Structures are given as structure tokens and as C-alpha cells.
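Okay, so here's the structure we're looking at.
Only one protein chain is missing from this complex, and each of the others stays in its spot.
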Amino acid sequence: MSLTYALAQSIITDALAAGQQHGFKPLTVVVLDAGGHVIAAARQDGASNNRFEIAQGKAYGALALGMGSRAIMERAEQQAYFIAAATATLGGRLIPVPGGVLIRDSDGIIQGAVGISGDSSDNDETAASTAIEASGLTAQVD
Amino acid sequence: MSLTYALAQSIITDALAAGQQHGFKPLTVVVLDAGGHVIAAARQDGASNNRFEIAQGKAYGALALGMGSRAIMERAEQQAYFIAAATATLGGRLIPVPGGVLIRDSDGIIQGAVGISGDSSDNDETAASTAIEASGLTAQVD
Amino acid sequence: MSLTYALAQSIITDALAAGQQHGFKPLTVVVLDAGGHVIAAARQDGASNNRFEIAQGKAYGALALGMGSRAIMERAEQQAYFIAAATATLGGRLIPVPGGVLIRDSDGIIQGAVGISGDSSDNDETAASTAIEASGLTAQVD
Partner (left out) sequence: MSLTYALAQSIITDALAAGQQHGFKPLTVVVLDAGGHVIAAARQDGASNNRFEIAQGKAYGALALGMGSRAIMERAEQQAYFIAAATATLGGRLIPVPGGVLIRDSDGIIQGAVGISGDSSDNDETAASTAIEASGLTAQVD
């Protein structure tokens, strides 16, 4: 199962529904393909200007380093200078807090990533994981 | 009428429908708010890696200079060095070919812009204008 | 009430007057619209070379994340690596200390932001808030 535009759009719909169900603040959701390129994005009314870039950075960084952005945060807690340098190396496209979740198919192959920003990082991650799993794919948060 | 996420998503749906109706190649559609920030984006299956950035640059440049990207192309035909410099000034977020269309409301106020990339520039522009007008807003291509 | 150039210029005048009244060091004041674009700026005699960029970064970051730069500082105190990464993501346009203040109108809509740099961060913020409130708008510092 590859990550089509239809599936990416379905993930966005599910993520926004999860946010509404939990009473989260307005969310911004970005879905990237395995190469880190945008497939679909949505910024809800009331989300601040650059939430797209923050959400994108969570997802892009996850794909860049092959781990969910929660694991990248843990590395930042240990070696902030490494993550700072990696962020610079990637032109800023790495945001080291939860909410960037890898998408794996039933064979374990990475198909892309979802990045969400808007509420607490933990809640952003919950919305992302819920939406990925609702689509029959596997979410990797760390 | 302000450019909500719901309206941006509706513009994307209409643009993709226009593309399908005319038999266009896979399209990538980006909708920006008046400040040039992403509200919604969609890249259809088969579109190449960086079509998001191309579509975004058409729309961002239109907002940056206050004219549709067709007018920016005309300026590039006359003074290529000016548009090259402006592109550098804007960090690359200016693509001077048709397909970046300003969105005005009934009072003439700019509410945002749509950028489309994937088929010929003229066809990209057609899809953008069709979708904007279908939403009851006014499209400005130059 | 939208943030016109006349109103932005009035905010600058009021901010400089507040600085003079309190005996602050030379201030630099930048007023951005809701999309983060410069409306007006003033750097007083004696302010160092790049105070414009510092003041701009306070205001731009506030709009980017939807909170005053005091709240961004608090986040930096907790997770310095997150703010460092967000700064890189925004191309450097985020300065996480007080003095970047959101401007809301009577309906609570964000109309822009003021960034001030030159004296202590707390004093910079005082000048910004005083000027915004003097114009009949609401200042949000965190």
C-alpha cells in the first residue's frame, strides 16, 4: 500500500477529526511522501502563520533521520548541539519535538510521514498516530 | 468573505476537478492566505517531487508583488535580471510563469492566492481561475 | 480596525515617546502586518547596526507561533532546542525574548505585531505594549 494523495487526504481528515474530538486547538497537518516531499497539507482557521513550516519540519526531520520526532527530541535532550547542527544542515527542516510520525506499511516499509503542530506536542502526536492507524497503516513515533 | 480552510479545500477540489475534466496532467495545488502562508495543499499521484515548491512560488510571488504570475512573466520577458534578483530577494519563492492567481473578494480585497503546477502554465492558470471563480471569489491572473 | 500605515506610524511615535519618558536607551521599533510583512520601522540615533533585524525577529516570531515573544522565551527556557530549530526553520526571523507583542483588534483578531529592541527586553516590551494600547488596540505579550 503506497501513500497516494487520496490516502494522504484521508489522513488529514482523520487527524482533524481526532483534534476536534479531543478538543485540541486548531491544527496544521502536513503529509510527506517517503522522499520528504509534500503530498497534502491543511492549516485550520485560527492556527498561526508559520504552523505549516513547524509541522513540515517535524515530518521532514523524522524522515531525514529515520525516527519519529519524539526520538529526535530525546537525542536533543542529550546532545542539543547535534540536533542544532543537523537542523542547520537540513536548511531548518527539522523540528525536534513530538508530532512528526513515520508511516510504515504492512511490510514495514516507510511510506512517508505526518507532521502536526498546534496543540501540545504530545497531543499533536496523538492526532497524527490516530490518523495513520485509522488508514490501516502503522505509526512510528520514536 | 475571508479565505477559510474550508474554502481553500473547496478551491483545491474544484481545481483538481477542472484538471480531470480537461484531461490535464497530475496537478499540484497550493492555497496561500493574504500573508503568503500555506492554508492547504494537494499533490496528485504522478506529480514530480518538488511541484509543491513550484506551485507555492507562483502564488507567493503573486502576493509579494501584487500581480498574477502571468504579469510577472511579462516583466521577466522585459527585464529578466529584475525578476531574477527579486527571486533571490524572496529566497526563491517566486516562479514567474502563469499559474499563480490572486484571490480577491467582492470588495476587491486580496484574500490570498492559488498556485498550480503540473501541466502547461496556461492550463495551470485555467485550473486555478476556474476553481477561484467557482467559489464565488474573483481571480486575478495578471 | 485594520492596521493601516498611519496607525503603524502612530504606534512608532508612541513607542518612542514612551522610551523617552522612561529614559530608555535608543529604541528600534518595527511594525508588521498580520502576515509578518513590514509596514513601518524606526531606528533611533545611537542604536546599533542590526537592531532592525532583532526587533523584526521578535515581532515575526510572535506572529509565526501565535504568541508574544515573552511566551516564546518561556518555551526556550524549557526546550531551548525547539526554539533553536524553529528559528532555523523561519530563516532566523525569531528572537525569543520579550519585546515582540501581538496586536489584536476589538474583535480579538490579530492585526499585526510590534517588535522593539534597544533597552532591556522588559523595557522594550513596555514601550511596545504602551504604544499599542495608546492606539486603541490590544497588546498580547505572551
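So that you can tell them apart, the chains are marked A, B and C in the order they are listed, and the count of residues begins at 1 in each.
Rule of thumb we're sticking to: contacts are C-beta pairs under 8 Å (C-beta built on N, C-alpha and C of every residue); 3 or more make two chains touch, one makes a residue touch a chain.
What you are looking at is a predicted structure, and each value in this text was computed from that prediction instead of being measured.
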Shown chains touched by the chain that is not drawn here: B, C
Contact footprint on chain C, counting only the chain that is left out: 4-5, 9, 35, 37-45, 49-50, 52
Absent chain, residues of chain B that touch it: 34-36, 63-67, 79-82, 84-86, 88-91
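Methods note: only the chains that are shown with their structure count from here on.
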Equivalent-chain rotation between chain C and chain A, CA atoms, steps of 5 degrees: 90
Chain B against chain A, contact positions shared by both copies (same if over half, else different): same
Length of the line joining the C-alpha centres of chain B and chain C, rounded to whole Å: 31
For chain A paired with chain C, centre-to-centre distance based on mean C-alpha positions, whole Å: 30
Where chain A and chain B are represented by their mean Cα positions, the distance between them in whole Å: 25
Sequence positions of chain A contacting 2 or more other chains: 49-50
